[in-house]
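With one protein chain held back, the other chains of the complex are shown just where they sit.
As written, the chain order gives the labels A and B, with residue 1 at the start of each chain.
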Amino acid sequence: MLDKLIKHEFTALGRTLIVIHMVLVVVSLLTAGIGLLKPAGNFFSLLIVPAVTILYFVVVFGVGFITLFVVAQRFYTNLLGPEGYLMFTLPVSRRDLILAKFIPAMSWHMISTVLSIASVVIVALAWTDTSILAYQLLSGINELFSLGEVSTVLIVALIALTFAGSANYILMAYLSMALGQLANKGRIVLSVAIYFGIYMTLQFLGLIVVAIVALVAPASALEVQVVGGHAFTVIALAEPFDDQGLLALVLLGATALTLGASVAYFFITERLLDRRLNLL
Amino acid sequence: MTKFSADRPIYTQIIDLVQVRIVTGVYLPESKLPSVRDLAVELGVNPNTVQRAFSGLEQSGLVRCELTSGRFVTDCVQLIKDVRQKLLKEQTEDYVKNMRHYGCSSTEICDLVCLCAEQTEATS
Partner (left out) sequence: MTLLQCKELTKTYEKGSAPALNGLDLDLERGKIIGLLGPNGSGKTTLIKIINGLLVPTAGKVLINGRLPGIESKKSIAYLPDKSYLADWMRIAQIVDFFDDFYADFDQQRALSMLELLDIDSRQVFRSLSKGTKEKVQLVLVMSRTAQLYLLDEPIGGVDPAARDFILRTILTNYSEEASIVISTHLIADVESILDEVIFLDKGKVTLQSSVDAIRSDKGKSVDETFREVFAC
């Protein structure tokens, strides 16, 4: 039954997400096209370039946020709204219902990420000798590679952590909604509040851990900082590290923690929807 | 959906209804009665209620049940005639009682009935 649920879920998500990503592709191609054509003249540089740059960035970041929003909203509408009366009386387990939401959500998030990165690379290549865009991008990539030889393990650890981070955010959203539905009124507001509550708490806990480690073993404080940052690890990498192996280990540690948290969120959500379902 | 009166069990009312249909020739002697389900759907009542009514009719002998082929109206014409008489008597008694309620005498009742019967014979 899980496969049928997943199939149905992709159909439902595709309605909005395919269109949005089409927009991304079209805007990317247009922006790249403009970069390639490079019509001369001051008018072009002063007006079109900034306008296009802004539009492009809005679309790229917008697509990422919209995807996450659509995914969260789908969970809410299909399971916690009136459709819940249909979904929760189907002969399927709560676990399958949640998995059938999570797997397509993760898939679309990854598709979105890949498309966004591809888009940025293509646009940067098209605009290479013209604008700020390319410069920022290239210097960013340069910084990343200032580590010298980047080991495969490090790359893998990075990707694993990003992946775990995404799963974590999605499952955290599900958990917030599962908690929010316990109330009879103001469920959406409550869910959003809970989401930020959990997020802030984790950040706070992370800071405490860093502070403790800094007091106890100052040298390793930086690595712990990385752990606490979850998916924001990429920024922390701006500091050149001598020992890539150690860094990879730290990243994998962070991944494990993140996955652990994700699994916990999943099971709590499952239990809430099993025993404390509150359909109105 | 047939309207049934509220104060009696529906199955007794169905028994009456089927009796009337048999007596008036809607269901002919030796003919097959509609199935429980079909009659239930036609009348808008629960099939078990129809079942109960059919059982009652079987007991009275008006209907007989062949296990594989269904239910049939009796071939005993005399029985049907007797039931008809009984129904006519009941109708008349009700009518007369009603007329007495208005204070009619026997002669008045007979005159009214004869007049009405002649008039309706002209048009029917």
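The criterion applied here is as follows: a contact is a pair of C-beta atoms (placed from the backbone, for glycine too) under 8 Å apart; a residue touches a chain by one contact, two chains touch by 3 or more.
If you're wondering where the values come from, they're calculated on a predicted model, not measured in any experiment.
Interchain touches from the omitted chain, evaluated on the whole complex, reach A, B. Although one chain is not shown, part of subunit A still touches it, namely residues 1, 4, 8, 12, 15, 78, 82-86, 88-93, 274-277, 279. Although one chain is hidden here, its contacts on subunit B can still be listed: residues 1-2, 4, 6-11, 37, 40-41, 43-49, 52.
Simple rule for what comes next: only the chains that are shown with their structure count from here on.
Centroid to centroid, with C-alpha atoms defining each point, subunit A and subunit B lie 77 Å apart.
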